[in-house]
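Removed: one protein chain of the complex. Kept in place: all other protein chains.
Just so it is clear, A and B label the chains in written order, and each chain counts residues from 1 on its own.
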Amino acid sequence: MSAVVDTVTRAGQTPEEAQPWAELGLREEEYARIREILGRRPTTAELAMYSVMWSEHCSYKSSKVHLRTFGDLPHSEALLVGMGENAGVVDVGDGYAVTFKVESHNHPSYIEPYQGAATGVGGIVRDILTMGARPVAVMDSLRFGRADAPDTARVLPGVVAGVGGYGNCLGLPNIGGELLFDDCYAGNPLVNALCVGVMRHSDVRLAKAEGVGNKVVLFGARTGGDGIGGVSVLASETFDATGPATRPAVQVGDPFTEKLLIEACLEIFAADLVTGIQDLGGAGLSCATSELAAAGSGGMHVDLDTVPLRDSTLTAAEILMSESQERMCAIVEPAKVEAFLAVCARWDVLATVIGEVTDGTRLTVDWHGEQIVDVPPRTVALDGPVYHRPMARPADLDALQADLPPITSTDLRADWLAVVGSPDGADKSWVTEQYDRYVQGNTVLAQPEDAGVVRIDESSHRGIALALDGNARFARLDPYVGAQLNLAEAYRNVAVSGAVPLAVTNCLNFGSPEEPEVMWQFAEAVRGLADGCRALGLPVTGGNVSLYNQTGDVPINPTPVIGVLGVHADVRTRVSGGWQAAGETLLLLGETRPEFAGSAWASVVHGHLGGLPPQLDLAAEQALGGLLATLAAGGLVGSAHDLSDGGLAQALTESALRYGVGATVTVAGDPTAALFSESVARAVVSTSDAAAVLAAAREAGVPVTELGTTGGEALVVEGVLELPLAELHTTWSTTLPALFDTPEAVTGTRPAGAVPTGAVPTS
Amino acid sequence: MPRVVVDVVLKPEISDPQGQAVLGALGRLGHGGVSSVRQGKHFVLEVEGTPDPAELRQIAETLLANPVIEDVELHLVPEAQD
Partner (left out) sequence: MRIGVITFPGSLDDVDAARAVRLAGGEAVALWHADDDLAGVDAVVLPGGFSYGDYLRAGAIAARAPMMRTVVAQARQGLPVLGICNGFQVLCEAGLLPGALTRNSHLHFRNRDQGLLVERADTAWTSSYEQGQTIVVPVKNGEGRYVGSDADLDALEGEGRVVVRYVGGNPNGSSRDIAGVTSADGRVVGLMPHPEHAVEVLTGPSVDGLGFFTSVLTGLVAA
């Protein structure tokens, strides 16, 4: 093999050599800037590193200028580690810290649903682990095209099996999430995964390479050709073509290895064996080494020949960019290397010293004895391009907002059944039964509850609550208000469980930033979220941005998925959403206005999207949240359920069907508004002490309406309609199985835990 | 290096839902001529020196397959092309 390695020396001697920067997604001025930084052309390996680290996915070059707003929020006592690290860390009391984050894996999940979703879970779990925390739960927020579209039948079962297959095998309970359908996601499903981890304050770890002479240790899976399809233009690097002709663009997950990695890391943290740690995700070693070095003093040397490979034909650039899963990179003091390797050996985790922290400010990489990378790591990891993209209010927005929805139902009973039987409103058990909710034995509430609740201390009963919400219809109608409405809903969902909301994360899914209208939507959503957080006094701990989500030229509806974390001082006072007893009084907290724009009713019954979203009232949300916490702590309510998509009809349905307890209620005023309006800051509670709840509500300044009483075998709205629970249950529970329990869908999934090797997308 | 291929399939009397799902899909896709599908596992072992058939059979029957539910077949591939 007459390999010519493109060394730093060679790059200096061949300034005119043509390089495939455009094929790697770099713009001409970006390539020019790389040459300027280096004072020469980049080597092939350097070009690979810059191109992937300066991609939208890694550099946030279009979103950065907007995201800075979150950093301007008032200081929060609860925030121990803020944005910029792998995940933010929040003080939840008693010396406990919690780290949580959502990340998208949208595009990989469209190409290969099972592996795309599985590795999405794997990636976010490693982010949480990297902070020094034990991962304790996951959630998933999913969006697909129309439920009856053929491609949804291909993508959804695989995604669900992938989320479950990976999370179940890691032993992480799945405690909730979302599953929604809309045509706009037909060619671009959204797969957002959240992970939450718990640690003691003193255990927080940072991704930083410090201490000259400290070793760089790569541990976990071997490096293969996963996820480097995009750099196949560099395969001619060695000027011979004996390597595999194409590399799979899909990463393949191995949850068993990740489980071992988790246990090994926790043992390593407990024994204090690392000074810095970083997981390998997008951009693999390029990202991990440059970020670790950039966060430290800057100097690092890596010998690429020491990296354990699964495929010996990989080129240097491919090794640097490989997105093989289940790998981590640690900075270890020389005296602790032996102990570090011993822990890894005990867990059958492969660990290799691949380099060390050096004096100086350069990241250098050797390959076959020659230097192929010599860069200032900050220029790779931190000082990438930043764009102020042009923005324009969507031209169709005025017309959309002026297109008011219908306001009167002609058949309330039929509409009720249509809403709760729609794919968005229907029972999600078909999905959630594929997820382990019980493992670890600390799950206090999980789906279908409004929020997931996990106990974090068995003796003090302290716990946390989490909710994820992302109504894209509201955000389409007004992204500024829509983002805040999503924040409000997640806040409310955490509050109905009895928790006190504490911190916010987000996953911002939008179309192409090169479209001024999309960029405007993005900027408005970020501004809205920041203003909402300021009003609620909550910090943004971090987040994720996913752009270029579109089918053909049509962007998805703006989908800012917002996560809110809350704290339970005592999880034993948590409140469930289901009615468990007959004879309880049902009270509606909050105020109902005739607000149908963007509602589930307008969408399901009328196929309508237009108007202005419901009026936001964060002060009312705070008052309601405070009241719900008081009611929970005092044991004054038997259940609490928030009102959102589908309004009162959806909430009553879910509360009744949970344990098969009906109710008789009376609604005042216009029944369409009473049943289907999506006015915010509302919840239904059931209580055996109505007087006490009314008094507390008066104190909190929350309006209350008495709805009726639980009991019976039906939901009865007096003078309006009667729905036997059996009929309601059939309508609600058969939708998803009928759509997705087809044999074809089943054939498309892979067994939980069965890892196909070398999987290449075939569809 | 000599290779040994071990194929493991569920015994005929054990139901194979994966194979049945594939068979059903084939029928719906118009391949009515396929009358049975059994899904199994395929192992490729590379062996140093001369393979010992008895040892390989033991490996196959005690680890690679569960004799309670699975049948096993061994094939020796004399000398791989590479």
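We take it that a contact is a pair of C-beta atoms (placed from the backbone, for glycine too) under 8 Å apart; a residue touches a chain by one contact, two chains touch by 3 or more.
The structure presented is a predicted model; accordingly, all values stated were derived computationally and were not measured.
Touch with the chain that is not drawn comes from one residue among A:P135, A:G165 or A:G296, which is A:G165.
Only one residue from A:S409, A:T443, A:Q521 or A:T653 touches the chain missing from this view: A:T443.
Shown as candidates are A:V571, A:L652, A:V702 or A:L736; the residue that touches the absent chain is A:V571.
Residues touching the missing chain, restricted to chain B, are 10, 13-15, 17-18, 21, 63-64, 66, 68-69 (touch as defined at the top). Residues of chain A in contact with the chain left out of this view: 161, 164-165, 168-171, 254-257, 259-260, 347-348, 429, 432-444, 455, 458, 571-572, 741, 746, 749, 751-755.
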